[in-house]
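Apart from one protein chain that is not included, each protein chain of the complex appears where it belongs.
Showing subunit A:
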Amino acid sequence: MAQRQQSDVQRDAVAAAVSWLPLIAVVATWLFWRSLLPAEVASRFGSNGEVTSTLPTLLLVGVAAAVCFIAASVGTASANREMPASERRRTFLIAGVSSGLTAAIWIVLAAIAVAAPAGAEPTMGGWGLFAPLAGIFGLVPYFIAAKTRVDLSGPSRPEMQLTEHQSGVWIETVDVSLFAWMAVAALAAIVTLVVVVPIDQGGLESRVTLGVFLVIFLGSVALARLRVRIDSRGLRIVSALMPLLRKSIPLGTIREARTEVLEPANWGGWGYRVAPGRSALLLFAGPGLTVDLMNGKIFSLSLRDPETPAALINGIKTTSLGPNAR
């Protein structure tokens, strides 16, 4: 495996350091609140908000600290091991989601126990939403950690030489772990919202929040696995999990294809992005396929190896139009 660059090692070290924040938060809140905390804290709540079970405070903080410690250790170990950058980032993500969720559960349960008036039962209120959302913390070390270096040293407009007797198709299933995890997180939030704040009691605000999470969930599921096909008919992208969601660009509307490094920062984020004169399916930062259309617009798609599909599109265009057509 190639030697990692110094800047990548530094990024991974920072990501590893950030992975310890949930543990620090657990220990700090324990030290700060321990004189105020009861021996047992409420751990489950009924549909009317009443406490249905409790856990010993020491057990809860101990388990939370242990989970956060293990997650941070795994993240730190991955920073020092030789492995593909994508695998290291995934480790940081999973470790961060686990420790973020665990720390948030402890902090929420401890905070409502501390905030409860003397002699009264603690109430969860809207704090229940905070715990699943805290899983998003996993994205912090994920984005800090070094990304896979993109080598686009080849021609930005590659072309495959095809004879008139040849035909070709390029097919690829693109799995996007970021959207898969977002779908899981959104589903967790929906379940929490339905269980902790039943809709019939939550009012309009809860319904709107539920609707937002539902949209995030469906959008993430749609983009979690895509099937891409390029042939003489053009470019077609279909959501593998929601096949009705598809995008087709006929070959006749494509002027040429090229490879390009796609940065979500330049597109305002991930997912299906639309800007004047251009649109894109940003699945990750890195290499991508860009097609210039006859109408002057462009469409970009994140792909791990965009050279082959770009070369095929250009090759088919040349073959179908004749060598002097360009």
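Just so it is clear, a residue touches a chain if its C-beta (ideal position, glycine included) is under 8 Å from a C-beta of that chain, and two chains touch if they have at least 3 such contacts; residues count from 1.
In the analysis below, contacts and distances are computed from a predicted model.
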{"item": "Per UniProt, the name of the complex member that is left out, chosen from \"Flagellar hook-associated protein 1\", \"ADP-ribosylglycohydrolase family protein\", \"Acyl-CoA dehydrogenase\" or \"GntR family transcriptional regulator\"", "value": "\"GntR family transcriptional regulator\""}
{"item": "Which residue of A:Asp8, A:Asp231, A:Glu256 or A:Asp292 touches the chain not shown here", "value": "A:Asp231"}
{"item": "Identified contact with the non-displayed chain, of A:Leu36, A:Ile171 or A:Val215", "value": "A:Ile171"}
{"item": "Touching residues (missing chain, whole complex) on subunit A", "value": "162-163, 165-173, 227, 229, 231-233, 240, 308, 312"}
